[in-house]
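With one protein chain withheld, the remaining protein chains of the complex are depicted in position.
Chains: A, B and C, in written order; residue numbering restarts at 1 for each.
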Amino acid sequence: MDKLNEQLRSKLTTLLESSDESKQALLSLLEGVEEKHNGNYKTYLAALMGISSRLMNENTYESIIPNRVLVHNPLGITHGGITASLMDIAMGSLVHQFLPKQQAAVTSEMKIHFLSSGTGSELRCLSTAILKSDTRWVVEANVYRDDQKLVATATGTFMIITKKA
Amino acid sequence: MDKLNEQLRSKLTTLLESSDESKQALLSLLEGVEEKHNGNYKTYLAALMGISSRLMNENTYESIIPNRVLVHNPLGITHGGITASLMDIAMGSLVHQFLPKQQAAVTSEMKIHFLSSGTGSELRCLSTAILKSDTRWVVEANVYRDDQKLVATATGTFMIITKKA
Amino acid sequence: MDKLNEQLRSKLTTLLESSDESKQALLSLLEGVEEKHNGNYKTYLAALMGISSRLMNENTYESIIPNRVLVHNPLGITHGGITASLMDIAMGSLVHQFLPKQQAAVTSEMKIHFLSSGTGSELRCLSTAILKSDTRWVVEANVYRDDQKLVATATGTFMIITKKA
Partner (left out) sequence: MDKLNEQLRSKLTTLLESSDESKQALLSLLEGVEEKHNGNYKTYLAALMGISSRLMNENTYESIIPNRVLVHNPLGITHGGITASLMDIAMGSLVHQFLPKQQAAVTSEMKIHFLSSGTGSELRCLSTAILKSDTRWVVEANVYRDDQKLVATATGTFMIITKKA
């Protein structure tokens, strides 16, 4: 793996000559990989998005991401794929808060309405379960920006499966 | 920005001590940032996913991503947020192939069914327009894995807007 | 049209020998046709369902249907197609409350989650707009039964069109 280290050093050296924007994006990415390596995230996607979550109350799960250049689309607003990822992660995590250890939730389907541009410093997703059964949960998520305007709304179905021993 | 360069070098040095998996993920990310900086991609998301696309025929647009550790979920298969991002990017790009320069397409809504695990070496998305009007396009996308099994199917509505002069 | 009258009389005579359930359903239907003929409804579907609606406040539109045998599925609960029709009519009507005379709203897409059995004496649908733009409205609807349990939730996109002169 000396070769891999060499590739990384070489690639970084090249990128140090690129734009400040590229380097800021790169710093966010390096930090994300570090967080993932340290076990603070279970996936690279969540780590690179810098998502932070907490159960606000029995029914509401809050998930926040910084709205950095890294997640923008060509119009300078949050990429729809990132908003979709935020909502998928947020809704799935909400369900996992309430499942016993031997069970897991798998996204079966999800529909998203994109309502307003993702501008401002961060996106805040609030998720709530609207159906809890033994076989499936139905969850709603709403993403807000700093000025409280609704950026997107989604509903998703999560199948409850029993993990293999 | 000497400070930023310093931060990047320091962060990389730390990460060179991490796992091979982390370093492979990091290499993919550095390559993605380079591609974005070189203008080969319009967004970091598409660059980091390593998406490559082409119009196969008048009705079908093909978009492929490598299925690397970087895009996996905790179960070692493609993260649903990545599949959603692939489909959003693919369907939107299809529409843009056919719009005049002064127009753009904005995702209005999208629904995705997740059908099979995203395993194998790459994911291949085929997009087709099922409605083309002056104000909105409706597009269908299907994601397949190496063994041709259907991983996900989606439909989306794209609003056609006229760019500001 | 004497022939049509004769057909109707003959068919009714036959049905008077059928079950009480059939005859109750038939009475609901005859009343619906009368209501439609008298101009109290714009469509047979709404008339036969016996839908009654009102704007509760600036943001909420209420639509109620009796939960009679006529709208049941084989399990004796409200047919999903009826619930879908109720929500489509309710959301579209909400939009029409706010449009100028020369404009109309056309359902572009709709997604419905069926959450609980439609039991009890009536179904009550509450609709709210979550996006109002010049070209499209996005509306949410929730259907409740007598005991306030959520039967179904839906979101829909309505395209705003200008009527031909």
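The rule is short, and it goes like this: contacts are C-beta pairs under 8 Å (C-beta built on N, C-alpha and C of every residue); 3 or more make two chains touch, one makes a residue touch a chain.
Everything numeric here is computed off the predicted structure, so don't read it as measured data.
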Contacts from chain B to the absent chain lie at residues 111, 113, 115-116, 130-131, 138, 140, 150, 153, 155, 157
Touch rule applied to chain C and the missing chain gives residues 1, 4-5, 7-9, 11-12, 14-16, 18-20, 22-27, 29-31, 33-34, 36-37, 42-45, 48, 69-74, 79-82, 84-86, 88-89, 92, 106-114
Missing-chain contacts on chain A, rising order, are 108-109, 111, 135-136, 138, 157, 159
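Simple rule for what comes next: only the chains that are shown with their structure count from here on.
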Rounded to the nearest Å, the gap separating the Cα centres of chain A and chain B is 15
Flagged in chain A as touching 2+ other chains are 111, 113
